[in-house]
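Not every chain is included here, but those present sit where they belong.
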Amino acid sequence: MAGSTFGERLKVTTFGESHGESVGAIVEGVTPGVELDEAYIQAQMDRRRPGQSSVTTPRKEYDKIRILSGLFEGRTTGTPLCIMLDNTDMRPSAYDDIKSMYRPGHADFTYEKKYGVRDYRGSGRASGRETAGRVAAGAVARKLLEHRSVKVLAYTTEIGGIRCGTFDPEVIESNVVRACDPAAAERMVKRIEELAAKGDSCGGIVECRISGVLAGLGEPVFDKLDAELARAMLSIGAVKGIEFGAGFQAAAMLGSEHNDQMDANGFQTNHAGGVIGGISTGADIVFRVAVKPTSSISVPQRTIGTDGNEREITTKGRHDPCICPRIVPVIEAMACLVIEDHYKRQAALLD
Amino acid sequence: MAGSTFGERLKVTTFGESHGESVGAIVEGVTPGVELDEAYIQAQMDRRRPGQSSVTTPRKEYDKIRILSGLFEGRTTGTPLCIMLDNTDMRPSAYDDIKSMYRPGHADFTYEKKYGVRDYRGSGRASGRETAGRVAAGAVARKLLEHRSVKVLAYTTEIGGIRCGTFDPEVIESNVVRACDPAAAERMVKRIEELAAKGDSCGGIVECRISGVLAGLGEPVFDKLDAELARAMLSIGAVKGIEFGAGFQAAAMLGSEHNDQMDANGFQTNHAGGVIGGISTGADIVFRVAVKPTSSISVPQRTIGTDGNEREITTKGRHDPCICPRIVPVIEAMACLVIEDHYKRQAALLD
């Protein structure tokens, strides 16, 4: 589908680039008559905004959204919702240094291979900024899921090898790494600051838990719910893996251990992560996403120039030392979009 | 897209169920004029066929395929290729025991939640047999990729906690677990036989390597190449996770470690697994898939009946103790379909 569209019954098309004028999203198939306002969406955007802390980018994007269509007298009309953000903090000159080189880990090289054009202005469509449109669209889906009593919650479980040992949903928004364990959060922040001082970066793992989901969502065989969530998450920049439930641990388990047995109260365990046979079971959907370390580091690296010659590169500009805190709301947004889309597909099947 | 269709320019629709008359696949968008015959596809089907060894199901499916359309005088016509297999080894009665219970780890419960119908005949569309259509379609894609000098190779790297220490592509088809290390293979077989004797099962990890791929494939943002491969693999039954390149290990790496630096010969490392920014780099695409242990075990388990009462269940019938060997050709098939589809999409972009 040419890459800018996602979903089928609840469908989002995102547009815009890092250094273009605007970024945004069009959301189609939104249930009519639902109360919605810009403030609700803005709240999700604000979670994404950099410049919040010492561990995120100082670039001041003022992500103020405007809803251009699809609302009337405070309620959705059912016609497409168009949400726009203006890019207010663009400094293309900050990238001039590297216009003739391929930054390691970035999509510079691959974009040029694909399109035959070297557009060096801050990654363009490959920029993390593109996710702003997704978060806006995801907020709309989140609103619709509220009506279904579905909750979507993502949080950091690991950064730089430091793992959360406890889980407390209340602390997630209170620490800048959005970890679920406050003690681990402190150690994570310290580690990130150390690395940032050295001009380096680190990766992490983000877990997402979706609760209250109806059993029966997902469309075997190719639109299985976990397959669709996998595509959604892998489409987010910096994501290098996903696992459901026991995930890669399942590889070392026995069938007698991994199978989720049932009793009169439902599933006794949830190694399946809430999806069996590609369809939701009614138990919490749980998955974890592997986030690679930020590619933009100021540590000198070896690369080649657009002329093919070997070079040393030191990336300047303003970059997150760890992407996890900022990716949390993006993961939630994509999860909201997938789940709401599948509720609607299920309604169509049964009608 | 309602679940039975995959791909866009090279597109496959699979049909059929475990205990229906036939299973098959329709492949559209096949390049015309390519030499192809039933024997080529049959060779891939034979790799999938159970009853090959002590570690796979004794159910004798004779997967003899027929090509109903799309070929003329030994070459593809460009019109849709329809490939059919007849189910010759159906024994629905073998399932009568469990028709009133939900087998743990199986899609019985979720299918009934979704469709409101309890069709107990060997999992129907959830059956591993559905993958026969995929392997047939994947064979067509593999033939097209041969013309592009692209090779797709999958192999077991871990079963039951036992890991391959070496990699030799030549041994993969010579051992029944399709492992890339013969010594590890022997230990894996022994482990599987032990577990089978106890009526239990184990999981594993399968790695896939795609070499010779053109740089530039993939369509950001939502049809990124890794996102599409992720969806493809997670759509295969028993798969619970996927990771690219360093994958979940990247979470613990520094940017200075994970970034693949470049020199005049290309990429110095391949932590990215051949995909950066959702686009192929030209380096081998490498990913690993987590395979859960087979759910059908004869160890007694706790479950509930369709009447909601708690029960003990012992699954009879004929089942693979470990799915990895059989999933290898399915993973290759899906990889072939994704890569060939994206070659065609790239051709469309540049035309």
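We just call them A and B in the order they show up, numbering each chain from 1.
Heads up, the rule we're going with is that a contact is a pair of C-beta atoms (placed from the backbone, for glycine too) under 8 Å apart; a residue touches a chain by one contact, two chains touch by 3 or more.
Everything numeric here is computed off the predicted structure, so don't read it as measured data.
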Total copies in the complex, given 2 are shown here: how many? 4
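Convention: only the chains that are shown with their structure count from here on.
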Rounded to the nearest whole Å, what is the centre-to-centre distance of subunit A and subunit B, using the mean of the C-alpha atoms as each centre? 27
Please give the residue numbers of subunit A that touch subunit B in the complex, ascending. 1-6, 8, 14, 102, 104-107, 109-111, 113-116, 123, 125-126, 130, 158-161, 195, 200-205, 214-224, 226-235, 237, 240-248, 250-264, 268, 271-273, 276-282, 290-297, 299, 301-304, 308-310, 345-346, 349-350
